[in-house]
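The structure appears right after this line, and notes come after that.
With one protein chain removed, the remaining protein chains of the complex are shown where they sit.
On to chain A.
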């Protein structure tokens, strides 16, 4: 258990810079999820923390101690890989005991620790098996067990759930979270899945092109995305982003077709006519009999209790809405909940808050 500080970490592979200065402070016992599309540098960042890659500049501190020049072996961390990376020639027991044997723990204690971890993960009956005799979910548990028995300062997870089928993924997700809370080990979890990120993390780091686009609690990131990238990446289906300009002295937005949407929380700076992007989540578009925008339905995806409607406005702009119940009509009128509107600068994509 320890705190983790990442200070100004950059990484170049030859001429390509994949990390442009990442700063992050993870508190003792906290679980921080690094989320982003593939190629955003999230795995590289994790590997730098693990010591498998060296940063081009910047430092990694565990418990306030600079570990940047240390080998992975000297950092007292544990990592769970996407491919599980179990030792194929060793039994489950030996896989979990490997790190303990290297640390020359007494045999009795090794056995006790492995047994304890195995029971925690309900793999006690598999200890004699070889990895190839296990299912994907069981391998995943063994990989977790191998990390747990070491009682490390830090858990690192590199997309550990991506190779599991959908149902198992949901189950393991909950299990990882429960374990992490129970053991209270500081953790970094890398994923490309925003649902995983939202449900697992105490805080999220949304990464985009080698930068941390936003750091915050899941609800902060969801309710106040820092820019258009975060806005479209977090939340499913993705947020609608519509080009507009400020109207009524900044207290409303005028869409391309002339519709005016008033903001509930006050005027944005920049004055009349400033080019902005207005964001509205599909679930915040409510069907509205008379005054709403007319949406021509192109595709309706029924999810049971609700329906995701993909459609187009009169001027051809694509718009997604999530409405209760089933949708059978060819068109419907929707209007935004005024309090749920997000405004971003059209040029930089940064969030605009009321002045």
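To be clear about the criterion, a residue touches a chain if its C-beta (ideal position, glycine included) is under 8 Å from a C-beta of that chain, and two chains touch if they have at least 3 such contacts; residues count from 1.
Everything below uses one rule, namely that contacts and distances are computed from a predicted model.
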{"item": "Hidden chain of the complex, named as in its UniProt record, picked from \"ABC-2 type transporter transmembrane domain-containing protein\", \"Heme lyase CcmF/NrfE family subunit\", \"Cytochrome c-type biogenesis protein CcmE\" or \"sn-glycerol-3-phosphate transport system permease protein UgpA\"", "value": "\"sn-glycerol-3-phosphate transport system permease protein UgpA\""}
{"item": "Residue of A:102, A:260, A:294 or A:314 in touch with the missing chain, whole complex considered", "value": "A:102"}
{"item": "Residue, one of A:14, A:64, A:88 or A:258, that touches the chain absent here", "value": "A:88"}
{"item": "Identified contact with the non-displayed chain, of A:146, A:274 or A:322", "value": "A:146"}
{"item": "Chain A, residues in touch with the chain not shown (by the definition above)", "value": "50-52, 71-73, 75, 77-79, 81-83, 85-89, 98-99, 102-103, 130, 132, 146, 150"}
